[in-house]
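First, the structure itself, so that you have it in front of you.
This part shows subunit A:
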Amino acid sequence: MMPAIRTENLGKTFTLHLQGGIRIPVLRSVELGVAPGECVALSGPSGAGKSTLMRCLYGNYGAGTGHVWVRHAGREVDITSADAREVRAVRRDTLGYVSQFLRVIPRVPTVQIVAEPLMARGLARDAALAHAAALLARLNLPAALHGLPPATFSGGEQQRVNLARGFAPGYPVLLLDEPTASLDAANREVVVALIAEAKRAGTAIIGIFHDTEVRDRVADRLFEVAPLQDAA
Partner candidate 1 sequence: MTALMTARGLELRFGAISALDDVALEIHPGEVVAIVGESGSGKTTLLRVLAGMMPPEAGQVLYRGEDVHAMGEAARRRLMRSDWGFVHQNPRDGLRLRVSAGGNVGERLMAAGARHYGNIRTEAAEWLQRVEIDPARMDDMPEKFSGGMQQRLQIARTLVTRPKLVFMDEPTGGLDVSVQARLLDLIRALVAELGLAVLIVTHDIAAARLLAHRMLVMRHGQVVEQGLTDRVLDDPQHPYTQLLVSSVLAA
Partner candidate 2 sequence: MIEQGYNFGYLDENTKRMIRRALLKAVALPGYQVPFGSREMPLPYGWGTGGIQLTASVIGPDDTLKVIDQGADDTTNAVSIRRFFHRVTGVATTERTAEATIIQTRHRVPEATLGEHQILVYQVPMPEPLFRLEPRVAETRRMHALADYGLMHVKLYEDIARHGAVTTSYNYPVMVNQRYLMSPSPIPAFDNPKLDRMPALQLFGAGREKRLYAVPPYTPVRSLDFEDHPFVPVRADAACVICGSRASYLDELIVDDGGTRHFVCSDTDYCASRPPLQEDAA
């Protein structure tokens, strides 16, 4: 099957101009492809560059070499070289990313944060809010919190808001960075179920799972990200 997302000779080196221009190579010649309905877990010691790879896949980091191809609107788009408007379109319709930290927008209620990507894709406001509320409820976030901005929420609550926002639109490609890190057992189960459902719906998932038990339950295979030997 054609991959939903794949990399081609992807490499990433950071140049720190403020520290005398030292160069820190993090990724080299990464070749990764994930098919629709497949879940791939990135593995490797911490500091090996798993998060950097995730950010490169999302276009949050630029690439030093190579390409990140995402199937979007019937063709492959190279996230590393597409212009900003096209990357936004890919992120709106195709590519989702659940980071470890919720970027809080002042004054915007939780339910609206979750509903926003749905509305951006054209779903009517009421339907989007209903869908968002249902997903938050499933992640055991009490309805009393839905109308509040999540700035004052606990880490676990914020992460569930983040997860709801990432899972709600049903992106064809979903990137998950430590989705269960600060969750209790019950919520971990919900996330495992959400991932399974997404896979059945044909979503290609790439994840970093600290929790090996969760990882083994959801991942179809591992992709090793090895630290580069010449890292300074």
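The candidates were selected such that all candidates are chains of the complex that A comes from, given by their letters.
Just so we're on the same page, a residue touches a chain if its C-beta (ideal position, glycine included) is under 8 Å from a C-beta of that chain, and two chains touch if they have at least 3 such contacts; residues count from 1.
Remember, it's a predicted structure, so these values are computed and weren't measured experimentally.
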{"item": "Touch-positive candidate for subunit A in this complex, from 1 or 2", "value": "1"}
{"item": "Contact footprint of candidate 1 on subunit A as seen in their complex", "value": "15-18, 55, 59-62, 84-85, 87-88, 105-108"}
